[in-house]
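With one protein chain withheld, the remaining protein chains of the complex are depicted in position.
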Amino acid sequence: MVVVMQQGATEEQVQHVIDRMVEMGFNVHRSTGVIHTVLGGVGGKGDFDLTVFDVMDGVKEAHRIASPYKLASRSFRPGGTVIRIGDVEIGGDRVVMMAGPCSVESREQIERSAEVVAKGGARVIRGGAFKPRSSPYSFQGLGEDGLRLLRQAADRNGLLVVSEVMDQVQIPMLAEYADILQVGARNMQNFNLLRELGKLRKPVLLKRGIAATIEELLLSAEYILSGGNYDLMLCERGIRTFETYTRNTMDISAIPVVKKLSHLPIVADPSHGTGRRDQVTAMARAAVAAGADGLMVEVHPDPDRALSDGAQSIRPEQFEELMGQLRMIAPAVGRSI
Amino acid sequence: MVVVMQQGATEEQVQHVIDRMVEMGFNVHRSTGVIHTVLGGVGGKGDFDLTVFDVMDGVKEAHRIASPYKLASRSFRPGGTVIRIGDVEIGGDRVVMMAGPCSVESREQIERSAEVVAKGGARVIRGGAFKPRSSPYSFQGLGEDGLRLLRQAADRNGLLVVSEVMDQVQIPMLAEYADILQVGARNMQNFNLLRELGKLRKPVLLKRGIAATIEELLLSAEYILSGGNYDLMLCERGIRTFETYTRNTMDISAIPVVKKLSHLPIVADPSHGTGRRDQVTAMARAAVAAGADGLMVEVHPDPDRALSDGAQSIRPEQFEELMGQLRMIAPAVGRSI
Amino acid sequence: MVVVMQQGATEEQVQHVIDRMVEMGFNVHRSTGVIHTVLGGVGGKGDFDLTVFDVMDGVKEAHRIASPYKLASRSFRPGGTVIRIGDVEIGGDRVVMMAGPCSVESREQIERSAEVVAKGGARVIRGGAFKPRSSPYSFQGLGEDGLRLLRQAADRNGLLVVSEVMDQVQIPMLAEYADILQVGARNMQNFNLLRELGKLRKPVLLKRGIAATIEELLLSAEYILSGGNYDLMLCERGIRTFETYTRNTMDISAIPVVKKLSHLPIVADPSHGTGRRDQVTAMARAAVAAGADGLMVEVHPDPDRALSDGAQSIRPEQFEELMGQLRMIAPAVGRSI
Partner (left out) sequence: MVVVMQQGATEEQVQHVIDRMVEMGFNVHRSTGVIHTVLGGVGGKGDFDLTVFDVMDGVKEAHRIASPYKLASRSFRPGGTVIRIGDVEIGGDRVVMMAGPCSVESREQIERSAEVVAKGGARVIRGGAFKPRSSPYSFQGLGEDGLRLLRQAADRNGLLVVSEVMDQVQIPMLAEYADILQVGARNMQNFNLLRELGKLRKPVLLKRGIAATIEELLLSAEYILSGGNYDLMLCERGIRTFETYTRNTMDISAIPVVKKLSHLPIVADPSHGTGRRDQVTAMARAAVAAGADGLMVEVHPDPDRALSDGAQSIRPEQFEELMGQLRMIAPAVGRSI
């Protein structure tokens, strides 16, 4: 760590900071500049609270040197992680399409959806059985019945299943029906849930929270990895900004940034990223062009009548057109789909 | 609801929108302006998905008329809610001070803290036993032992206890030791937790998420209220913005806005709101001047050595000085402390 | 416009709102719902101040119906605008590459840059002569000398010139040397400058401010269009969010949104959009995949030694590789480059 003292900091203030650094296990190197005294510390524990130094008397600012995450960092696995589920590889040469409705609503709806997405070239079907909804009066999902319908539709069409787990209590049930357990944006910092998923031996898809920095996303990943579950992929799904035309602002640049900082595969969700059907395909193309390892897209046979998130679900014919475009774009980044 | 059609929308597009509105139970009034056709709908269910209309062909924009929350709105209880716990009233004439360390760390630390805050005039002691931490390598709290120490320290000093519940599984344990159960910012949209707290008959303090709008905060409140638990207070604790000098940007204006839109008491937490000891007291004063019903302030006997959030904990002597200032400010808004 | 009254609004409050609407030239339609009275107004002037109604007693909320911009809206020119400068078309079938250094630094540097970008396939060279810098102690540009060097380098390589105008006073000088006058993000709401550019008969490139909504960008465009200058293109160059890893968050979704709402061509600037050389090419690809009409990319022969913005300038060999990738992506959206 590095602590920069204010101009005019007293010797007593400098000494107080040094004492605290030593107590925390740092070896301290003091360098006296024309304006600022700078204290460098090496060897302390990784998880100390940096901000304690920020507010000490006489301190101008403090910086951490070591990353607060280790297992999630690119240097841990420079070659990158490839997750294998059956014959599907996430993080490999092929961009993996995950598609399906926001929620499982009925047998007919999910069967029809599975056919559409399988025919278009998706390898994984998505569909929610437990829905986190802002309003207590909105449709909350079909529960275990929904999971059963989803699994059957997937099996009939040779697809894998990804579905959201909202709570540590639900993990066993989800693990029974789904191939990939999804952690939603609202749960990115539900640390009890993350810790339990670290003990699981099933792939997890961790979505970035709407106000989470990329560093915080990687710290949440660290919770799962440090439990021993390395089959983890991340997902960019839009962040909250001042712009209101789109529901969120999809941070496409998070894709190359995650590829640089971490070895974990990164998936993009342009449906939640934009919240608007008329923007989804453009952003799906952008994500693949930026290097995403996979896409998660909401497709609904009749979006105007969807019980949740219909506005961001594309129609079957849009999905087909999109797949054609993505097949043209992927080679530009050395991938296929 | 009101749907505004784009300039040049076709009759077919208009008809499609009307059909969907009628299917959803709305009576539709059509008004044809020089530029835009506007469709007004009355009588539908409150929880329909407005954005479905936003993306229909030919639609310019759609607006909801009725509030998505009912029980949390000011019109439900125009006189405002007062929560009574023993002889403490939250939402009444006196501004209630809740203070104490971020985490319970040891018997000595929590006893000393309780003495300091009780002597200064606090009515409630805060202290975390289960800590949600961004990094898996940070101090995670003393668990039930911490709760026991907190309860004892509170009882010895005539204080009430507020402490955070991180998960629905923890509710019974927390309810045994605490007078007020706190829902942290990261859990503001943990809907399973909210739903269970709605069944409880104990006061709850619900913190605003760092990226939550005031409307979303009130919708989360609705989850608890609709379960029948009306002893609910809200808490502003800073939102995430582009400014990095402070850890969060405390949205002081949320205080008068909540007072206008809702009958629920609102507490302000300047420690999390700023993340910096050197800003806490200024923001505590500001919150009372803006009309807050209570304050939640982190106080630690030795903040430089706190195991968590030491940077935002004030020292005992700062706390005493602050209480003196607040006693001068409260009468300007017709309150005492 | 539509005004929704609060539940329980008095007849007097309703009447006060109606009176104000009538004074402002609206015909008012009153509709009384079970909960809310709704007042619809047609026929008023487009530029009234909507928020006046928001804060009137008894008002819940007010919505504008008509767009506040006219000339910038898609419905004004449904087929889209194509700007022709010599044999270059912006908004046509070909994606137009604009490239060059942040600042003109010397004859050698700009000549070398012009060769590199012309060879790679750019049609326009960029380069600043007057630099808006956050610090008064930073390099401020070569001024008119820089413009002269830029023009010469462009002419020798068959390129058009785009360069930034910082002030209405500078317009004549810029118009002498540049083919396209750029308005920087900090000046997006310098209305005196916009008004003067509306009187010019030269193409203008208007950058989105870092905190400007898309609607505000279109309103600023309206200033220029309403002066009679229709050769206007817009530029997305990143917005300010809470994420700090990238300098800005590039809002790729602004590209399809602008294409939907407006007829004006939209260019993307991934150099300012990310502020990091290691992200620029990924975001350039994403922008073309999302439908951008042009790109503006900073290229510098020796970025580590650039006098400004070296961190976001790519190297000549990166530029060449990028052009190859873009030639593969453009056909997926029916374009060439």
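Think of it as A, B and C in the order they're written, each chain with its own count starting at 1.
Everything below uses one rule, namely that contacts are C-beta pairs under 8 Å (C-beta built on N, C-alpha and C of every residue); 3 or more make two chains touch, one makes a residue touch a chain.
Just so we're clear, the structure is a prediction, and the values are computed from it rather than from any experiment.
Among C:S31, C:S75, C:Q152 or C:S226, exactly one should touch the missing chain; which is it?
Of these options, the touching residue for the absent chain is C:S226.
From the list A:T10, A:S31, A:S106 or A:S336, pick the residue that touches the absent chain.
Candidates A:T10, A:S31, A:S106 or A:S336; residue touching the omitted chain: A:S31.
Using the touch rule from the top, list residues of chain C that touch the missing partner.
Against the left-out chain, chain C lists 20, 45-47, 49, 51-52, 54-56, 68-69, 132-138, 166-169, 186-187, 189-192, 195, 209-211, 216, 219-220, 222-223, 226, 240, 247, 275-278, 303-306, 308-312.
Extract the touching residues of chain B with respect to the undisplayed chain.
211, 213-215, 239, 241-246, 249-257, 260, 273-274, 278-279, 282-283, 285-291, 325-326, 328-329, 331-333
Please identify, in ascending order, the residues of chain A that touch the omitted chain?
The list for chain A reads 2, 4, 6-8, 29, 31, 33-36, 38, 40, 42-43, 60, 63, 65-67, 73, 75, 240-242, 244.
By definition in this document, only the chains that are shown with their structure count from here on.
Based only on mean CA positions, could you tell me how far chain A sits from chain B in angstrom?
About 26 Å, centre to centre.
Can you give the whole-Å distance between the Cα centres of chain A and chain C?
Roughly 30 Å separates the two chain centres.
List, in ascending order, every residue of chain C touching at least 2 other chains.
Expected reply: 241-242, 244.
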